[in-house]
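Only one protein chain is missing; all other protein chains are in place.
After this line comes chain A, so read on.
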Amino acid sequence: MTQQTTPPVVEMTGISVEFPPVKALDGVDLHLRPGEIHALMGENGAGKSTLIKALTGIHSPTEGTIRVDGVERRFTGPADARAHGVSTVYQEVNLCGNLTVAENIMLGAEPRRLGGLHWRAMRRQAATHLERMGLSIDPASSLGSHSLAVQQLVAICRATVGDCKVLILDEPTSSLDTDEVAHLFTVMRALRDDGVAILFVSHFLDQVYEVSDRMTVLRNGRLVGEFITADLPTHELVQHMIGRSMDVLEAAEHVVERAGRPAGTTPLLQAVGLGRKGSVQPFDLELYEGEVVGLAGLLGSGRTELARLLTGADRADAGQTRMAGKPARLRTPRAAMDLGIAYTSEDRKGEGVVDGLTVRENIVLGLQARRGWMRPLPRKQVDELVASYIEQLGIRPADPEALLRNLSGGNQQKVLLARWLATAPRLLVLDEPTRGIDVGAKAEIQKLVADLAADGMSVVFISAELEEVLRISHRIAVLRDRRKVAEIDGGGATMDQVVDLIAGGGAA
């Protein structure tokens, strides 16, 4: 299919991985060549993470061979893989926030002197590595004090310490803004030119096209094929990934009917001068039934903080809120919930799902908490409820007793949505509900949001992807530097207009 000029540094053939009874991977091949950025594409649950884990020795393939530099290998774990030049940077930053940058970078490869650590050499070496990445931060500063983006780059920096032949980047860009992504790509290209083989996993198609040379596409645990990026048009890639035509996505393009709301309607939730010191400046906001309000702004602009005040996750220290015209105090998530306000956090793992419980328990958690422990939902009702949401949202695997930690990110997000929909909220606040999930699931969630609004729910939608916000919002509130700076009509707004507002009106 493609010319094989350089021999692959990693050659995986016929890889199968089973988590009985599920076959997560079925006879998949992957070839990584030195000096190449190779994208691994597929929907949630297609087997991308499993394939990476099979390579690094976290999962043991039941069939197939893995060759690194022509030698057949089965790594015993990430450390072993790293020792043989295969390093991984995972979706969630896996570093120690309480250690310094230098300690994190040199962890496991610390320079020693007289049986102890050679701290000065450690900082010096770390500084060299940081410089190579174009990062100008103090190696002696604590890692936790830096932004997520910097932490991500530090993680990559750490992965390239030592003899790194293969670098695996699993969703490295999901929490980065545009400039940071550009920086990351510069670093990736430099590493590629040094002869490193990079495996890049991302849900952002434009980024994949911008940076990758070749791609391998998976669907439902099977190999679809290996392609040269330049030769594969986007719509064909999407078809390969989701196994259906673009219609689904096209439909999502026009999800929102921009019907005007009758004048004089009472807002469902009205915030006046609501604010919290150090979090977000006092703002006014009105939310109406049947309307999607998008929050646009950069990371750290205060969009999440605003959402947290609206939902009782944080307590406001200024301003008032009125729910359907009546004064309402949103002091706790529980108080907000009793008023019909639901909030899904952007931190799905830390503040969303309860990963040690089952899908069923996660879905009923909100409703059950609201009823109180003394009035358990009858089992029959629970089973019906859970089955209906699994069906309606297409949660996979469709097993109510599956442990949540065994689900892919997109499916976890759907379970989280189901938890809140089950409480029949009047206001649904979604913070980054589509982060790190694939195109198909993303379109489904957008469609769902539009449908919910059409049924009369009020929705607040936060996303780092501006297009997405523009596409589904009736109104858009723009935030900058922890302040609400503008509110515009979603119907007439253009991308440029919003970008200008976010950037501060021609400041750039």
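The working rule: a contact is a pair of C-beta atoms (placed from the backbone, for glycine too) under 8 Å apart; a residue touches a chain by one contact, two chains touch by 3 or more; residues count from 1.
As a working rule, contacts and distances are computed from a predicted model.
> The hidden chain: which UniProt name fits, "Putative tricarboxylic transport membrane protein", "Aminomethyl-transferring glycine dehydrogenase subunit GcvPA", "Aspartyl/glutamyl-tRNA(Asn/Gln) amidotransferase subunit B" or "ABC transporter permease"?
Matching "Putative tricarboxylic transport membrane protein", "Aminomethyl-transferring glycine dehydrogenase subunit GcvPA", "Aspartyl/glutamyl-tRNA(Asn/Gln) amidotransferase subunit B" or "ABC transporter permease" to the record, the invisible chain is "ABC transporter permease".
> Which of A:108, A:195 or A:376 sits in contact with the chain that's absent?
Only one of A:108, A:195 or A:376 touches the chain omitted from view, namely A:376.
> Out of A:42, A:139 or A:352, which residue would touch the omitted chain in the full complex?
A:352
> Touching the absent chain in the whole complex: find that residue among A:90, A:227, A:283 or A:343.
Result: among the candidates, A:343 touches the missing chain.
> Pick from A:316, A:330, A:365 or A:470: which residue touches the chain that isn't shown?
A:365
> Can you list where chain A touches the absent chain?
18, 20, 57, 59-63, 74, 76-77, 80, 313, 332-334, 337, 343, 345, 350-357, 361, 364-366, 368-377, 419, 423
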